[in-house]
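Only one protein chain is missing from this complex, and each of the others stays in its spot.
So, chain A:
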């Protein structure tokens, strides 16, 4: 209990240093939160595309129903198809109109003739899309085949880059935060040298002297992590309408509260580790008992 009193007194005595240390920790953990959320989001997008193995074949003008039926039959014969959906030029126009109902200029320029008819093919697994696309490409009436292999690949690359940049940035900021804690606690130890001397003469154990400094470092970490976590949730809530508008189907925001709690616990643990190591290094370096 008396350790807490010591920590409170230390913070009260040098509030600006406490604020500096807490803000550096806040910044570090805000970056940690943001990158973890982005990583989580990109994972979710990847999962979405992987869970919906779908290819679309666009037909040339003049393709007849019998051509399409033949293609359908050859696809079903592969045993890799779960669903086939033909979209005529007229249906394509309806979809286009629905998507662009707020943009009248775009609607004026487009007629059913411009849009190609297409066939949406749902495969059993993403691996099946390649062979299906090959079959389609060989059909003379097929203009183009689009399937998400490229998207998945690009997303995978993007996710890897995000993870790498995040890891580098978080490592740098964590090191920076540890050094700031070391400096702040080290400065406080120097400032309280005569007090420490007196405490030693009064018979204070080494841990009695060290503990408030260690707790103080961890306190800054926890304060920074808690505020960063709250801020990241506020940021997510703020950007939610924008994300939902653009990626409604992916359901980015349907992340379970347990994941957020897990994120908080990870950050809390990291904060305690950074706070402890920063202050422990200061105690080792400056507190000679």
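Keep this in mind: contacts are C-beta pairs under 8 Å (C-beta built on N, C-alpha and C of every residue); 3 or more make two chains touch, one makes a residue touch a chain; residues count from 1.
Going forward, contacts and distances are computed from a predicted model.
One chain of the assembly is not displayed; among "Aspartyl/glutamyl-tRNA(Asn/Gln) amidotransferase subunit B", "Electron transfer flavoprotein subunit beta", "Cell division ATP-binding protein FtsE" or "Protocatechuate 3,4-dioxygenase subunit alpha", its UniProt protein name is "Cell division ATP-binding protein FtsE". Remark: the omitted chain is touched by one listed residue; of A:110, A:141 or A:204 this is A:204.
By the touch rule set out above, chain A reaches the unshown chain at residues 1-2, 9, 13, 194-195, 197-206, 208.
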